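This structure is in structure tokens; I'll ask about it shortly.
Note that one protein chain of the assembly has been removed; the remaining protein chains are unaltered in position.
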Amino acid sequence: MLALVPATIFVYLLGLIGVVADGEPVRIAFAWIPSLGLDLSFFIDGLALTFALTISGVGTFILIYAGSYLKGHPHLGRFLAYLLAFMGAMLGLVLADNMLALFGFWELTSITSFLLISFDHRRQAARRAAIQALVITNLGGLALLLGAIATQRLLGHWDLSAIRAAGGTLGESSVYLLVLWLFLAAAFSKSAQFPLHFWLPNAMEAPTPVSAFLHSATMVQAGVYLLARMTPILGETPAWTGILCTVGGVTLLWGAFAALRQTDIKLMLAQTTIASLGLLVFLIGIGSETALIAMVVYFIAHAAYKAALFMIAGIIDHETGTRDLTALGGLRDKLPLTFIATILAAISMIGLPPTLGYFSKEEMYLALFGGQWQGILGLAVLILGNALLAAAALIIAIRPFMGRLGVTPKTPHEAPLAMVVGPLALGVGAVLFGFFTPWFDEMVLSPTSSAIAGMAIAAHLHTGIDPLNPILWLSLLTWALGGLAYWKWDQLRTGLRRAAAAPGLSFDHGFDVFMFGLIRMAGALTRLWHHGRLELYMLVIFVLLALALILPVLGLSGLPAWPELPALHFHEAVVVVLALAGLVSVLFARTRLFAILALGAQGLAVALIFMLFGAPDLSFTQLMVEILSVVILALVMTRLNLDVRDSRSLEEAIRDGAVALLCGVGFVMVLLVVLGQPFNGRLSEFFTRYSTEIAHGRNIVNVILVDFRGLDTLGEMSVIMVAGIAILALLRSQVRKPLDPTPVRRRSPRKSAAKSVAGDVAPKAKAAPKARAGAQTPRRRTRKAGPETGGAGA
Amino acid sequence: MDVAIALLVGAFMTLGIFLMLSRSVIRMLLGLALLGNGINLLIFVSGRLSREAPPIVPPGAYVPEGAIANPLPQALILTAIVIGFAMFAYLLILGMRAYQSLDADHTDTMRLAEPEDGPRPPLSY
Amino acid sequence: MNTLIFRTIAPLIVAVMVVFSIFITLRGHNEPGGGFIGGLIAAAALAILSIATSVQQARRSLHIHPLVFAGFGVFMAGVSGMVSMAAHAPFLTGLWLELELGEAHVALSTPLFFDLGVYLAVFGALGAVILGLETDGEID
Amino acid sequence: MNEAMITTPTSWADWILILPVVLPLMGAALMLALRAIRGTQAPVAFLVTLAVLVFDIALFLRVLETGPIAMTMGRWLPPFGISFTADLLGAGLAAISALVTLVILVVLGAEPRRHAGRDSLYPLVLMLLCGVSGAFLTGDLFNLYVWFEVMLIASFGLMAITGTPLVLDGTIKYGFINFLATSLFLAALGLAYGLLGTLNMADMAILAGDANPAAMGVIAALLLLAFGIKAAAFPVNAWLPASYHTPPAVISALMGALLTKVGVYALLRTLITMFPDARALLDPVIVTAAIATLLLSPLGAIAETNLRRAIGFLVMGGIGACLAGLALPSVDGLAGTSFYLGHAMVTMTALYLLAGFVEKVTGETDSRAMGGVYGAQSWLSILFFVVMLAAAGVPPFLGFWPKLMLVEAGFDLSGFFDGAPGYEAVPLLLVGAIILNAWLTLIAGTRLWAHIFLRPGREGALSEQPNDRLVRLGRREALIGLGSTGLLVGGIVIAGLLPDFAIGAARIAATDLLDPARYLAAVGLGGGQ
């Protein structure tokens, strides 16, 4: 039923084909974020339409297939929802005109891909594959973001259509290479180009419909799409051609060889997908008309046969319980419809006429034929790659179906129709297209390749088979090589396996090394900075404090001058000495009580200083606060057996002392600077002037407190109130302590502690069985070391 | 005299910070109290000092006769003293509770939230 | 501190201190003093009472939980600031009402209530802390 | 009277400026005063917060319409009275604070078991909201200090409310370092007063230009240090991961949402609006701190196994992004920071709340011992996933837009893509750090997701076995608690899809931050000076 959604979209888009082929791209825009100048704009030209049709077309069959493939799975609904979400994102990606919207859809495809790969989340391999895919594609996505912003900065538009319309190109820009690499990083990561290719085979952990849809036909093609899309803006430079051809060629060969190494059908298909992606990138890199035409044809052909083959792999897996090519065989009679579909898809993959695969091969050889040494090298790469792919196709088409019936975990039966219809239709389609080449040329190929190249291209596929055409001989060579590779597959496979194992290190393993290295480094750094030692946290702060105080003064004004101010009187000096003596006594106090006493003496001295300099209210308050502090300290100390002596080693004490001294000196210096400046007393003058007249109070300080700046006081009294609440809560929390599951190590000798034990044990005993029975009774004083208390006490 | 008090501020800060860097919670609290007093004095000096003329308007007058001490810093410090006292009381009792629960007032023993030999992050997916 | 002298004298001192604290608060607008200092003195009085007799006794003599004082004080201060809403003035605008009660001349003002609020808040919160310290916070 | 007081009457509508502070204050006071009536606390707290939210939104809309507005307490002429001044940034952040507090109150109300310290919980939450609102709306530096202290003491109370040894340890670190930070703020304030002779922020902004540069440098550096600690900027951020995971999850949510953001707000207000000259001197420091915070925080999240501690590191990563904006003082950069602040408040609340549910479901706090939540709790899993992506800044979720603005600001300020030959390297470094941060955050998020949700069982040999310790959430909790969190997340998603309004507002806020003329005019200063 859900398949109706993509089907409808497909039909709708099909209706646009004529319009687009007439050279009238459709643009739809909604005002999205006017403040950033962003429209949510969609642009449908040939390129977008081809991709969108592929996505919705393949998507239709995939959804039909998936419903049957995962029948009875508890999370089928979840799966289909993710799949639909992915399809929406993918369609958005290819249709989006705005680069930021494109980036958004790009990331959405990564995320939905993550969810789909990890669908079978019970296996670590699936989780690993999902994370790997997301981590790699997300890094590429971020590069895309940077590239998009840079492009907008350089060319002035967010909309690609507007850039193309203005003929914007970055080829001559001084930062061209940087921007190019940003886009390439995005495309290569998404399209699994060497050396970022390794996530794609792992992504085969996903259920087969996902592999068929995301990791062959659509999502991985997003990188190809991006490159095609950016060709008019970034392309046709030596760097472009060089990088794309090199990377694409290497990927093609790497994937093709790796494919023949596999025995798992899905993995083999995944590797051929990598190879095909390399091929597409290679063709875009060449960028000539024929190459682009070849690329478009190959893209369509590949999407059709690869999706079909993946679905077939799924059917085989589903029906036999294994995907191992060496164990399979003789399924021809058991799965006749599947066999037909396989043959059709394989023909296209091998590139036999009259399939699309054939045409694409012809075109690509044509594109390179007769070039310089680069062309010949490229041609060789293409032929070798295509030959290996053909071998893989032969293997997949023949091995499971011919020969003796293999011993498989499940007895094979033909799959339900819903599963077979997709591969069949796609296989037939791949073949049928070959018979409608004129229509195909006009309606699909020309608009698409024109859109890529940014200029009009009239595509024309060479349908005739002309023995004099050297290209045909190249095709024959390809098939011959492919046949040879198929014939010698077993030897080849062993050899390749040995070669792959030789370095002892694979890219895939490298990812683990990177991730675990990152995690280890993260752990080490975190332990380094967040070690849990309060005194060092503080030390950092005070070092910064010293720098903050000293550097600006030294840097901007030099050592401050000693301002000319009146000296102290004797009694004032005595008070200062008292303060100092109090300070030093606090430092050297050997017992708690002495420390408190010294603190009191120092506080008294401060109060006297306030008094001597005309601040009776302050003095008053300071005295009261000091006395109450001493009282509270004494009350607390009676309950504790604390040692106030310094436990620092001498070196630590010197270090701390130096930092503290620097801070102190810094404060003095900045105070001297401030004191050297004229004072702006206008606030106080105002308060003095109006205190009595308007606020009716003669005590100016009090008037400031309750009237001029009453809000401060309101906040302050609420601080006091909250402190009261908080302290009571804190104190009350300790009554529960004897009920801790862990034994109490220390208990104050007071009687009330014993009382509270006696009073609290009973309710706990009553409450415990209830709690075990699951009743959520709010218990008053019992504390449970549950999750909400942060698992404390454990 | 401003300079003398400024120097006193420096002494308060130095000793307060030195005490705050010690590992005993109770000493850190004493340091915090000293630091608070130092900052109060700093505000006091910043508002410039004058001797023995409280900012009080004599009865019957509208404005005080002659120069008076700057009233605004006094109001600010008064607020700061009371707030500082509330904080001091809270932290003191927090320290007491921590002592009772963790069995020492030394920061070395306070490693529950960030265990000394914390778990290494798992190398898995 | 169960010495006879202290136990006998303490209530007297406490009474004097409480009266003195209110006095200091009320005249704070014109002379040194005010809600803070008053509240601190009152809290000190409570501390003396609890040391001289017992926490339970001190708590009983208050009748109300000290935090209720604090809450009420803050609430009162807030209300005294809100009154100016009626006068179309901003928050915490001082409004004065001069009452002539026969011979006496009484000036009622929002700053006065504000200051009383401060007194109650300081007294309540510190009283709660001082009493709570002796009883693990269970001072209901 | 005219030379001392404002004589124009204050209409009742103007009170929306002060009510977000006064209402929770009086609500909390009333709760204490009427503590005999216990059952009323939760509904009262809810109603008060709802009222605050309504007033905040009204204030925000009004500021959007008319520009910054001010109310000077006691009718005294500014700068003599305390001016509450709301610009779009302050009003917006205040509104978001009220919103997240409301959600948290709902989640709290839906919990089956009452927390310890029940009598104090609701007053403390309200006082925290009061302090936060005050800090966002005040226009007076000393008053800001007072609200910081209100906030601080309320957060102390909340954090230690259960009084377990773990919590006490966390609170000691939190308490000492944060109180030290406010003390340093006070010292800077005293020096600023001694130098400028005024406390009103607008007035200070006017006078700061002519003041002694050395002293201003010290003041700005002290403010940076003090608010940097508050905001949890590297390297003075250690208190955050040491403490945020210790209290119950709802309280973590409240703190993670509000406290550090106020620090960033104060940095913006003081260093951008008030002392731009002094900030320029500190640029290298800010840049270093921003880059280090951006890079080290997600690494912490990768390394950490305790779920909520890991989230604490994510909170800090967000702070790094905000600091990056501070180091990119253009309209785009500051708008990015402003937007990010709002985003981080909502997202981190949601993340902590969801972490709380996860802890309830699994009965564990350590992600190594968790597992299998995906199978058991689909909604919780999806919500967590979405919020994680929002935190990582993956489009189209909310976190993406501010990061985009920051990156754009970095590009613009570097001049690298202008085509002109010379360029600044530092903004590009910041851009790189932001991008790497997004990637590392995603790695951290997916790791957490894989371990807690995807993996069927706990770490070790049993990891492929289903976790048999999972508990179902209570009906009421699942419906109301998770439901309200879900609404919050839904809001994040919708705001991420339609960010135009937020971006526009952030732009206006940033413009006012950079050019305080409208701010000064609202206070009644700056004309003719």
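As written, the chains take the letters A, B, C and D, and residue 1 is the first residue of each chain.
One rule holds for everything that comes next: a residue touches a chain if its C-beta (ideal position, glycine included) is under 8 Å from a C-beta of that chain, and two chains touch if they have at least 3 such contacts.
As a convention for this text, contacts and distances are computed from a predicted model.
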Point to revise | Absent chain [UniProt protein name; select from "Dihydroxyacetone kinase subunit DhaK", "ABC transporter ATP-binding protein", "Probable glycine dehydrogenase (decarboxylating) subunit 1" or "Cation:proton antiporter"] | key: "Cation:proton antiporter"
**Study point:** Displayed chains contacted by the hidden chain, counting the whole assembly
**Key:** A, B, C
Revision key, fill the gap. The listed residue (A:7, A:418, A:432 or A:630) that touches the chain absent from the view is A:630
Revision key, fill the gap. Of C:47, C:89, C:112 or C:126, the residue that touches the missing chain is C:47
Practice item. Touching the hidden chain in the full complex, which residues of chain A are there? Just list them. Key: 569-571, 573-575, 577-578, 581, 585, 591, 593-594, 596-598, 600-601, 604, 607-608, 611-612, 616, 619-620, 623-624, 627, 630-631, 634-635, 637-638, 749
Review point. For chain C, which residues lie in contact with the unshown chain of the complex?
Key: 1, 6, 13, 16-17, 20, 24, 31-33, 37, 41, 44, 47-48, 51
Practice item. Could you list which residues of chain B touch the chain missing from the display? Key: 52-54, 56
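Definition applied: only the chains that are shown with their structure count from here on.
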Practice item. Identify the chain pair with more contacting C-beta pairs: A-B or B-C. Key: A-B
Review point. What chain sits nearest the middle when you go by CA atom centres?
Key: D
**Study point:** Intercentroid distance (Cα basis), chain D paired with chain B, Å
**Key:** 26
Study note, to complete from the structure: In chain A, the residues touching two or more other chains are 124, 127, 131, 519, 522-523, 527, 530, 532, 534, 538, 545, 616-617, 621, 625, 628, 632, 636, 667, 671, 674-675, 679, 681, 683, 687, 689, 698-699, 701, 705, 707-714, 716, 718-723, 725-734, 792
Study note, to complete from the structure: Note: chain C residues in touch with at least two other chains are 30-32, 36, 67, 70-71, 73-74, 78, 81, 91-92, 94, 122, 125-126, 129, 133
Point to revise | Touch list for chain D against partner chain C, complex | key: 6, 9-12, 14-15, 18, 22, 25-26, 28-35, 71-75, 123
Point to revise | chain C to chain B touching residues, read off their complex | key: 30-32, 36, 122, 125-126, 129, 133
Practice item. Spell out the part of chain A that touches chain B in their complex, as residue ranges. Key: 124, 127-128, 131, 516, 519-520, 522-523, 527, 530-535, 538-539, 542, 545, 562-563, 565-568, 572-573, 576, 579-580, 583-584, 586-587, 592, 595, 599, 602-603, 606, 609-610, 612-618, 621-622, 625, 628-629, 632-633, 636, 639-640, 642-648, 656-657, 659-661, 663-665, 667-668, 671-672, 674-675, 679, 681, 683-684, 687-689, 691-693, 698-701, 704-705, 708-709, 712-713, 716, 719-720, 722-723, 726-727, 730-731, 733-734, 737, 745-746, 748, 792
